[in-house]
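Presented below is the structure to which this report refers.
What you see is the complex with one protein chain gone and the rest in place.
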Amino acid sequence: MFLKNTWYVAGWSHEITDTSLFSRTITGVPVVFWRDAQGRVAALPDRCSHRGAPLSRGRLEDGELRCMYHGVKFNCEGACTFVPGQERIPPGANLAPFPVVERNKWVWIWMGEAAKADPSLIPDTFWLDSPQWHYKPDCMHYDVNYLLIADNLLDFSHLPFVHEKTLGGSTEYANVRADVQHIDRGLRVERWFMDAEPAPFVKRVTNWTQNVDRWNMYDFILPGVFMMDSGSAPAGTGAREGNRVGAVQFRSAQALTPETENSTHYFFSQAHDFALDDPSVTDTVHASVVAGFKEDWDMIHAQAGILSLDPGFKMMPLNVDNALGYFRWLMGRSISAEQSLARAA
Amino acid sequence: MFLKNTWYVAGWSHEITDTSLFSRTITGVPVVFWRDAQGRVAALPDRCSHRGAPLSRGRLEDGELRCMYHGVKFNCEGACTFVPGQERIPPGANLAPFPVVERNKWVWIWMGEAAKADPSLIPDTFWLDSPQWHYKPDCMHYDVNYLLIADNLLDFSHLPFVHEKTLGGSTEYANVRADVQHIDRGLRVERWFMDAEPAPFVKRVTNWTQNVDRWNMYDFILPGVFMMDSGSAPAGTGAREGNRVGAVQFRSAQALTPETENSTHYFFSQAHDFALDDPSVTDTVHASVVAGFKEDWDMIHAQAGILSLDPGFKMMPLNVDNALGYFRWLMGRSISAEQSLARAA
Partner (left out) sequence: MFLKNTWYVAGWSHEITDTSLFSRTITGVPVVFWRDAQGRVAALPDRCSHRGAPLSRGRLEDGELRCMYHGVKFNCEGACTFVPGQERIPPGANLAPFPVVERNKWVWIWMGEAAKADPSLIPDTFWLDSPQWHYKPDCMHYDVNYLLIADNLLDFSHLPFVHEKTLGGSTEYANVRADVQHIDRGLRVERWFMDAEPAPFVKRVTNWTQNVDRWNMYDFILPGVFMMDSGSAPAGTGAREGNRVGAVQFRSAQALTPETENSTHYFFSQAHDFALDDPSVTDTVHASVVAGFKEDWDMIHAQAGILSLDPGFKMMPLNVDNALGYFRWLMGRSISAEQSLARAA
């Protein structure tokens, strides 16, 4: 069960070219992507209307896509332009293209009713396309349902345990109360950790030995887009009051895109606004994040393995789970509402 | 769902010997094969009547087969001749042998009611056992339902796309209308492609540079036996009117034998009647066919992967699909009729 009328991140801009076909399954539906001569992204079902062959094994011919099983051709809008052995092209041969918007290096796709695809609903991740911020784009593949990863992103009390030696910090961090607000289609989470030792990954890029004030402020919105302003500043320099001079700041953009009920594409990036003339800092920041996300990957897959043994298990909500509890409720309500509308139509 | 009262190809003659046991699962039923002292093929369920151990892990003892779990023995006709620990052999210990006919290097098996096994129903593949034709026997294993492979064999419009550089030819080939006739238990398909460039695999054995007239004429009969007369002759030399002097001719024998609902044994051969004194031509012809069939294998597995994501997908019939559409209808009707009779009995 997936939310359909919403924007999913389909991939990074650089993954889709005009010279080869790219395939990714999103909410259980295989999609083939390419660019036309003007660089616009085309997205069609990766399934030929004729006999179901994958179009991503096809061939680009003057901006059109030919299925290399029996030669059926489609243009960027999904209109069938050739079938073998007959002049007449049956109406059922056409494919419905998916609405696609490319913005700030992410390609967004709408898997639901095309008429409802409103680009103004796309979250603003401006720093992914700004000279003020440097980062390396990346993606991991999970063999678990996307909600288990959303849970992880919505509760940072796991940092000192899962990420003790990477993104973490002292055990006290887990006890810091996060401020959680409900916003449109999601949540805003703010967590300050004052006058504490810098996290290991911050030490690596700063060589700081003094204590810091550390913040994590993020929006998490449907269907699974995580946008975080985080950083650390020397303790007592007024970061909480708005002064970020002398601070190291990060902007994180992450997106969960369900592949199937049991697998997920996880797009991520961690941008920094300092030492922009030193690419090794970008590398180090990225490597720290990857190391931490591999720790999450290990834990979440292990958790999924345990959960698979007993579908009747009920999780026990703690106070730290208020954000993820609200998100799961919001997701469930949104899916139900969408399905009710679909049944009524 | 399989047709049971029909002859399936169980294997090539050389696969079954009197020195070792051979196992193959056919229509979901494991079968063990061997030869008796007279060279006759025995075929029994590959499942001991006692506790279900595979008899193919057993031992041949004077033409009888001993299960190597607890020592139960069977003769070629499936009669149990020994059980451990008691003199009396229970009637339930006997196994029902499968009717088997060996003909033209193929071993045919009947998985249904033995009383209905009529050898005259076996298709004639005489060239598999004729000095006028040379070939190499071969077999591939597919992890897809056999109907997807039958579809492929029944529509040659895929040749210029799947097999562009191997068995194919120009894109025009896909537009040639095939003549399709209904025959007893199947179809006869005839396709002529006049005055065109030779296919890559024909060039390799002829060095022809001139255009050719090319034909593919085949019978495809239940449950999945493909017998083709094909070839190419210099254009305008009257091949279509019956003159095959100067032509290169091929006889293909192929058979689809379902292993399970999702896997298939695919037996094949491509015989030629020219250059019989040059074994390298046999090797080249065979290698060309294998290269082409691997292209089919890749495409059909990819297609099956896409189809598995959405069981509700309906294929869109084109004119080129009339042969395969009829075959699927005929297969469905035959299975229904067989099952109705079985229920009535």
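Order of writing sets the chain letters: A and B. Residues in each chain are counted from 1.
Here, a contact is a pair of C-beta atoms (placed from the backbone, for glycine too) under 8 Å apart; a residue touches a chain by one contact, two chains touch by 3 or more.
Bear in mind that the values here come from a model prediction, so they are computed numbers and not experimental data.
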>> Tell me which of B:39, B:84 or B:119 is the one touching the absent chain.
In response: B:84
>> Out of B:3, B:76, B:93 or B:178, which residue would touch the omitted chain in the full complex?
In response: B:93
> Thinking of the whole complex, not just what is shown, which of A:81, A:104 or A:157 touches the missing chain?
Replying inline: A:157
>> Give me the chain A residues in contact with the hidden chain, please.
In response: 151, 155, 157-158, 160-162, 171, 174-177, 299, 302-303, 305-307, 309-310, 313, 315-316, 318-321
>> For chain B, which positions touch the chain that isn't shown here?
In response: 25, 28-30, 46-47, 49-54, 57, 66-71, 83-86, 90, 92-93, 260
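What we mean here is this: only the chains that are shown with their structure count from here on.
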> Cα centroid separation between chain A and chain B, in whole Å?
Replying inline: 48
